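Take a look at the structure set out below.
Missing here: one protein chain of the complex. Every other protein chain is in place.
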Amino acid sequence: MSITATGGTSRPTPDAAPRTPQRASASARGTGRTLPTGKALPTGKALLAGLRRLTGGPEVPGPRHAMIGLGLLALGLLVLAPMLLTDFRLNQLGRFICYAIVAVGIGLAWGRGGMLTLGQGVFFGLGAYAMAMHMQLADAELQGLAAPQFMLTFGADVPWWWEPFRSGLFTVAAILLLPAVVAVVLGLSVFTRRVKGAYFAILNQAMVFAFAVLLVGQQATLNGSNGLSGFQSFLGFSLYDPANRRAIYLLAAAVLILLVAIAWWMMRSRFGELLVATRDAEERVRFLGYNPALIKTAAFATAAVMASIGGALFVPLVGIISPAEIGVVPSIAFVIGVAIGGRATLFGPVIGALAVAWAESSLAETFPSGWSYLQGLLLVLVIAILPGGVASILTRFRPRDGGPGSDHPHDSGQPDLRDLPDQPDQPGHSDRADHPTQPDLTVQEGDRP
Amino acid sequence: MTALSIRDLRVRFGAFTAVGGVSFDAADDEVHFLIGPNGAGKTTCVDAITGLVRGSGSVTMGGTELLGRSVQATARRGVGRTFQTASVFEQLTVVQNLDIAAGLHRRWPALLGMRRSVEPRVEQALRDTGLTELQDAAAGTLSHGQKQWLEIGMLLVQDAQALMLDEPVAGMSHDERVATGELLHRVKRGRAVVVVEHDMEFMRTFASRVTVLHQGQVLSQGSVTEVQEDPRVQEVYLGTAAQPEEELVHA
Partner (left out) sequence: MILSQLVAGVSVGSILLLAAVGLALTFGQMGVINMAHGEFIMVGAYTAYVVQSVLGHAGISLLVAIPTAFLVGGLLGVLLEQLLIRHMYHRPLDTLLATFGVGIILQQLARDVFGAPAVDVRTPSWLQGSVEILGTAVPTSRIFILGLVVAVVAGLSLLMTHTALGRRIRAVVLNRNLAETSGISTRSTDRLTFFIGSGLAGVAGVTITLIGSTSPTLGTSYIVDAFLVVVAGGIGRIKGAVIAAFSLGILQAFIEVGTTASIAKFLVLVIVVAFLQIRPQGLFSVRTRSLA
């Protein structure tokens, strides 16, 4: 939908006259067609157009808009939030930021790459447990204990594979490399076998299920379903000191902003263009000499590392990691924010994840069961009616050539199937091989009354 | 010099033989037409040559065997193709489409960089295909004919040694066909161009050589006139599939 944002919004006229480059067309149409209603409109429209460029549009924002967006995000998270929020709320926001970090990766892999990563809990868990093990060992050392508290109650020794996590450097390396290695091995084997679409999603889900089951079974070494908790210090700083906790929050926020910047770079680079091409026509990419399995694996591994980083920051902020935080359901919850925010956009996943997590915790405080209904309903409605996420609403306000009420199937106001990465494509004969856009796809199924 | 040499190519789908021993040579500087009725096996031939389906026999280009390679390896050897259903990356702009096709000539670290300017070969392809004006339009908004041209443009930036085009002018107007045919003749220099077509008039106007397929076999081969005079061809193909429009033949 929105993507084609610029060129795509106008009806495809077969003998197309040269299309104005996007920027010009958006504003030209915005002001040129002002309705008699008044002069206030252009500014409103300009604002919308700006917002659209920041959040909406599968079109990746240009450097200027990306900078503005990142600047706003930094202003909000690094300046305003610490000024305005209580320690408790700030810490809560820190937790949401961890989810948003995972969401950035999902936006890349799913929104841009078409891989529905329903198993991000595995990578989130790898990062979180690596960090938690390090912190447990450090705490034990500070307290002069031979092993973390829970191991002592089991009467167990520190297992050999915990030992390297005494080193902070090793821990950071593990947080970054372990998920990458797992994702590369998994991705290569799965994608070269051309497992994709729903199968990929189900395999991911099975993987996270198995991972959670495995963790629950590790009573003496990872404290089973209780998980690791009760941390006292992070990198030698006491976690009881509010100033230190603020510092950790700021670290998480800064990491989020850095990762969004990296995601922007990846989307904007040739790799990002190739990733979208692979999403939409995997077979076609082969004929240009690329191996789509490598491209997809790279995006998948990036998403995995981001999830791992989110998990690693989650532990000092929240103070616990347990299998309940990373199972099948939390893994889908990671995806929900991305779907609602706008899967293919740069800022949509971040804003979606933050908003959903915020809505969840504030609703859960006052009206616990209400949140579940709202979450389910939102998921159903957004996916069915607004597959481009809330970001695509902005494009609905785009003035149309035909004036309000005209109804062109290609108008980007309607979600358009061209946007949806998950057309099943069949391997095999080239006539049918891989053509995501057949004429019948132009009208969105879900829109039928 | 023979650029692409196909010997005894066979493709089977289960018990069904779609291509049963096809041989032909596509020479450099020639536009070689592959024609035949529906289901004759033309597309399957191209599929086998480009590595999409497994075939037996031999396909060599410049002495190297192509069969048995993956699709992407074959592409990297210099075989490019278009598809019967135009397949461009609809979400990307014309320039982005062409730039991706040019990736063959870059090393992989270039993927991490951004596309800051239009590469000369992309610019050339834009000019060759007349798409310069549309370079920032999303490919999904192009007309059918423009998409076909974009596909040809992608072949050009790929700088393929052998170009395989599957029904490139289907759905084009007469003028567009002529323009496409002329484009093919411009790009054939130093390359082998293989065109699968149903349009007889287009074939008569632009073919250097013709191979006629029927039920997976080569029925006839030669110049346009030789093929047209072959009674077997008239029987299975020309007689039924196309009504020659004489005035156009000499257009």
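Residue numbering begins at 1 within each chain, and the chains themselves are lettered A and B in the order written.
Quick note on the criterion: a contact is a pair of C-beta atoms (placed from the backbone, for glycine too) under 8 Å apart; a residue touches a chain by one contact, two chains touch by 3 or more.
From a predicted model like this one, the values you see are computed outputs, not experimental measurements.
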Touching partners, among the displayed chains, of the absent chain: A
Listed residues A:85, A:145, A:172 or A:202, member touching the removed chain: A:202
Residue of A:339, A:357 or A:390 touching the missing chain in the full complex: A:339
Residue ranges of chain A at the interface with the undisplayed chain: 116, 118, 189-190, 193-195, 197-199, 201-203, 205-207, 209-211, 213-214, 216-217, 328-329, 332, 335-336, 339, 369, 372-373, 375-380, 383-384, 387, 417, 420-424, 426, 441, 445-446, 448
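We take it that only the chains that are shown with their structure count from here on.
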Contact set on chain A toward chain B in their complex: 3-4, 6-8, 10, 12-16, 18-19, 21-22, 58, 265, 268-271, 273-274, 276-277, 280-281, 283-291, 410, 418-419, 428-438
Footprint of chain A on chain B - complex, ascending: 43-44, 46-47, 50, 52-53, 70-72, 75-76, 80-81, 83-93, 96-97, 99-101, 103-104, 110-115, 133-134, 136-138, 140-144, 146, 154, 158, 166
